[in-house]
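For this depiction, one protein chain was excluded, whereas all remaining protein chains were kept in their positions.
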Amino acid sequence: MSAPSAPTTPASSAIAAADDTLTIYERSQPGRRAFVAPALDVPERPLEELLPPRLRRTRPARLPEVSEPELVRHYHRLSKRNFDLDTGFYPLGSCTMKHNPKLHERVAALPGNARLHPLQDERRAQGALELMWNLQEALGEIAGLPHVSLQPSAGSHGELAGVLLTRAYHEDRGEQRTKVLTPDTAHGTNPATVTMAGYEVVKVGTNADGGVDVDDLRSKADEQVACLMLTNPSTLGLFDPDIAEIAEIVHGVGATLYYDGANLNAIMGITRPGDMGFDIVHFNLHKSFTQPHGGGGPGAGPIAVSERIEPYLPRPQVIRREDDEGYAFHLDEDRPKSIGKLRGFQGNYGVFVRSYAYIRSLGAEGLREASEVAVLNANYLLALLKRAGVAEYLPVAYDRVCMHEFVLSGAPMKRELGIRTLDLAKRLRIFGVHPPTVYFPLLVDEALLIEPTETETKETLDRFAQVVAEILREAAQDPEIAKHAPYSTPVRRLDEARAAKQPVLRQPL
Amino acid sequence: MADYPQDLLYHPEHDWARIDPTHPEIATFGITWYAQDSLGEVVFFDPPEVGTQVRQGESYAEVESVKAVSDVIAPLSGEVVEVNGALGDASEKINEDPYGDGWMVKVRCSDPSERDALLDADAYAAQLD
Partner (left out) sequence: MSTYTSATDADRRAMLAEIGVGSVEELFADIPAALRLGRPLALPAGMAEQEVYEHLRELATRNVSCEDEVSFLGAGMYDHYVPSLVDTLLSRSEFLTPYTPYQPEISQGGLQVMFEYQTAISELTGLPVSNASVYEGPSAVGAAGYLAKLANGRPRVLASRGVHPHARETLATLARGYGQTVEEVPLREGATDLDALAAALSDDVSAVVLQQPNFLGAVEDVAALTEAAKQVGAVVICACDPIPLGILEPPGAQGVDICVGEGQTLGNRLDFGGPSFGFFAASQEHLRRMPGRIAGETVDVDGKRGFVLTLQTREQHIRREKATSNICTAQALNALAGVVYLGWLGRQGLVELGELLLQRTAYARETLCAIDGVEPLHEQVVVREFALRLPGVDVEAVVERLAAQGINAGYRLGRAYPEYADGLLVAVTERRTRAQIDRLAEALAQAVAAERGAAPAGVVA
């Protein structure tokens, strides 16, 4: 029967706690500063001449007034209220939380990369353009599709690109289609993207094995359908063996087949979406290609497309064409059928540098091995969790060989032990593990989506399985422990309803 | 405690209608105990405007908890004549008193025969899991 860890005295812990949650604005004191402006070295003119008072800001923005030591200490301390991947196991399904190689920060920080202006003359950015070209070629080879655009800035941005490309493709052939199909297991970004691109979402059912219900697909695939958006393996972590038939049905009605690359980590070098029949693929460079997640970005969502989609790719495209002066790499803006732009400049180059370094480090064999070990680790962890003591409360939702991730259902646990998937997730904290993804996919009741990735050791997986078993044992004795977890964190069970009903979205000043 | 008052009519998608005894063309709508229990604490109710036409079986509003959005289904067709403005600041009434202070809209019904399609309290409770 463990209680929250007791403070030394209530008063001292209250003082400590109050200081911990001060915002930078609350630490501000008039007159403090960090910045020292460079000296004015040009003849000084009256400010009113340079900026008429009617345009001038009357009241300064109430930014904090703090010194550098305070800034460093404040944000340093905040960082310690974050669980992170470098610190512990982070089996967040669908997110591919694999190790972020430390070399990547070094190469991204090279001044030739970090201080390069996006509008620099091409002749003086050949290194950057060659890097982008090489990355494009590599991603194209991994996807099995010939043409790549690095422009989209995140997976969902890539999805939007894909659906807009589909629209351009159909309109160019004189067709006005209205619907896009997505499976009911799809990640929320898929249907959200479809609406933004001006199409109607039609859901396709999932069969008992966790794959697309091919009969349902056949009944819904008609010439109003512009595209089917899929991922394979699916968000249930299962490879859909009917994919060839699915592609045939979709192409048979003239629609495009879109691949959400979030689950690419299971198949690199083993099979390729282009070979499965997909026309458009997006990659999440912050998943399989190790761009650090950054607490919510940045990422990148480049796309690879088939020949027939190529004309519509965004501008500019990085191309290779030796010119008269001997420069090989260029940004091609002359693309008359292009959908246009999805953002400024040419994309999140800093992310490309890191992903490119990863691909060059691993090479062909290394990438394949990464996927093999990702699948091996997931199946091993699943096997451990199928043992007695766990399996009866957290059964696997689909009893098949999984790929890089798998879904358990906490419904029996809820029934028999009185604790929910959410409680299990919160209880994991005391063991120094980040919870898996919870309540997604929606198809599975009390879902727990677990993706260990290939960069975890066998011992870490063994320990995780032990921890889960222990939490279940504990819950059988006293479910209240998990229901009031976590205990060792700075805050516990935050009132999210209050945050939604009475939104306080900034510091009042 | 699960509660389904006898004097109400129920739509299977967890909505109730109370026919005004003195003005039978006016009905009050809301969501059932089961609906508010599934949703969790309601944080926001997005009502239709007075004058909106609603149709039996179709969504006329949305209700939100922290982690979910739910369509609110009209048990009967008609025109919205009154909206419960108190829910703007006190959406929790939908949880605390779903059949009383948590009422959502009042509608002038266009087709009394539609009531035949609705369930009574026992039939509604029986078809719940």
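Labels for the chains are A and B, by order of writing; each one numbers its residues from 1.
Basically, a residue touches a chain if its C-beta (ideal position, glycine included) is under 8 Å from a C-beta of that chain, and two chains touch if they have at least 3 such contacts.
Everything numeric here is computed off the predicted structure, so don't read it as measured data.
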Shown chains that the omitted chain touches within the full complex: A, B
From A:Lys98, A:Arg177 or A:Lys220, residue that would touch the chain that is not displayed: A:Lys98
Which residue of A:Leu145, A:Ile359, A:Ala397 or A:Leu449 touches the chain not shown here: A:Ile359
Hidden partner chain, touching residue among A:Gly269, A:Pro311 or A:Gly389: A:Gly269
Residues belonging to subunit B that touch the chain removed from view: 44, 64-69
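Please note the rule applied: only the chains that are shown with their structure count from here on.
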Interface residues, subunit B side, partner subunit A - complex: 40-41, 43-44, 64-67, 91-92
Residues of subunit A defined as touching subunit B within the complex: 439, 496-497, 499-501
